[in-house]
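These notes are about the structure you will find just below.
One chain of protein is taken out of this complex; the other chains stay put.
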Amino acid sequence: MTLESILFIVFAAVGLASALLLVTRRNPIISALYLILNFFALAGLYLTLHAQFIAVIQILVYAGAIMVLFVFVIMLLNLRDERSLREGLSWKKVFAAGVSFGLLMEVIYILMTSASGMTELLPAKATEIGTVEAIGSRLFTRFLFPFEVTSVLLTAAIVGAILLAKKKLD
Amino acid sequence: MMLAAAAAFAVIMAKINEIVGPRRETDEKVTTYESGMEPVRTARERFSVKYYMVAVLFILFDIEIVFLYPWAVSFRQLGLHGFVVMFVFMFVLLVGFVYVWRKGALEWD
Partner (left out) sequence: MNTYLTDILQSGALMITTITGIVLLLVEANRRGRPATSFALAIVGLLAAGMTALIQMPAHGTGFSGMVQTGGFASFFAALFAVAGAMTIALSRSYLARIGWFRGEYAILTVFAVVGMMLIAASNDLIILFLGVELMSVCLYVLAGLARVRDRSNEAALKYFLLGAFATGFLLYGIALIYGAVGSTNFEAISAAFPAISAHIMFLAGAGLVVVGLSFKVSAVPFHMWAPDVYEGAPTTVSALMSTAAKAAAFSGFLVLFVRTFHFVGAGLNTVLAVIAAASMILGNVVAIAQTNIKRMLAYSSIAHAGYMLAGVAAANAIGLMGVAFYLVAYAFMNIGAFAVVSMVEDDHEQHLTLDDYAGLSKQRPLVAALMAVFMFALAGVPPFAGFFGKYYVFLAAVEGKMTWLAIVGVLTSLISAYYYLRIVVLMYFRDGAADVAAKPSVLTMVTVVLAALLVLQLGITPSVVVQAAQRFF
């Protein structure tokens, strides 16, 4: 076994375990902490795929900023007793589980039947396109327009956040 | 391989300690450790909604890092072009920031 596959197994195992713990814990703060662990495991997986940039962003934006928001929201709501939110098994849930399972099978089927083309493509190009420099040089030339559009999108979101969440509007 | 063995050793040792060692829970032991201070009340206080505003604005401005980071790395190759395009990007967000400021969303009242 190469180092890469060992790392993959470790990160995948940590990712799966933290995801399972995340949905089974009763205290939402603990769930949030497992989510951070999950983000780190994902970042590790990105690194094994030679996607350095995505890995760094995963930690900076998700484990950093988005987690802050999650924890704040948990603290804002702060239900004394989360057990009141429990629901029994209903037909809706069975149906949803069935649909999710079907989708999962579909994804697996697609991966099984068409993965061959992807694996060939991956190692040759991935190291080259995953670096921060590569992304920088393309983002500000060929993908310049989407980059500038993002600033408008963020600004619109800022206006929306103020309009909906500011306590006193003049 | 050494790394894995070392990690496994540490985990196994800690687990053995936990299983073999005696467990006596006293009041002192189960209270939250606050560097010697007596915990006054629960840490799970309900936060004011004002924090939410701060968190949302923080995220929106934090996302700029996604773009600033590769920009900073390849700034030398991009030259003046890079400066201008980032200026346009930042200008739009700066207008958003001025809006936030003048609306008083950064004030804690």
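We just call them A and B in the order they show up, numbering each chain from 1.
Heads up, the rule we're going with is that a residue touches a chain if its C-beta (ideal position, glycine included) is under 8 Å from a C-beta of that chain, and two chains touch if they have at least 3 such contacts.
These figures come from a predicted structure and were not determined experimentally.
Trainee: Which of the chains on display does the removed chain touch in the whole complex?
Mentor: Looking at the entire complex, the absent chain's contacts are A, B.
Trainee: Touch as defined at the start, partner being the missing chain; which of A:Thr48, A:Asn78 or A:Thr141 qualifies?
Mentor: Selected residue, touching the omitted chain: A:Thr141.
Trainee: Considering the entire assembly, which residues of chain A contact the chain that has been omitted?
Mentor: With respect to the unshown chain, the touching residues of chain A are 106, 109-110, 113-114, 118, 121, 141-146, 149-150, 152-153, 155-157, 159-160, 162-164, 169.
Trainee: Since one chain has been left out of the picture, which residues of chain B touch it in the full complex?
Mentor: Counting over the whole complex, chain B touches the hidden chain at residues 81, 84, 92, 95-96, 98-99, 101-103.
Methods note: only the chains that are shown with their structure count from here on.
Trainee: Just how far, in Å, is the C-alpha centre of chain B from the one of chain A?
Mentor: 16
Trainee: Of all residues in chain B, which touch chain A in the complex?
Mentor: Touching chain A: residues 4, 44-47, 49-53, 55-60, 62-67, 69-71, 73-74, 77-78, 81-82, 85-86, 88-90, 92-93, 95-97, 99-100, 103, 105, 109 of chain B.
Trainee: What residues of chain A sit close enough to touch chain B in their complex?
Mentor: The touching residues are 6, 29, 53, 56-57, 60-61, 64-66, 68-69, 72-73, 75-78, 132-133, 135-137, 139-141, 144, 147-148, 150-152, 154-155, 157-159, 161-162, 165-168.
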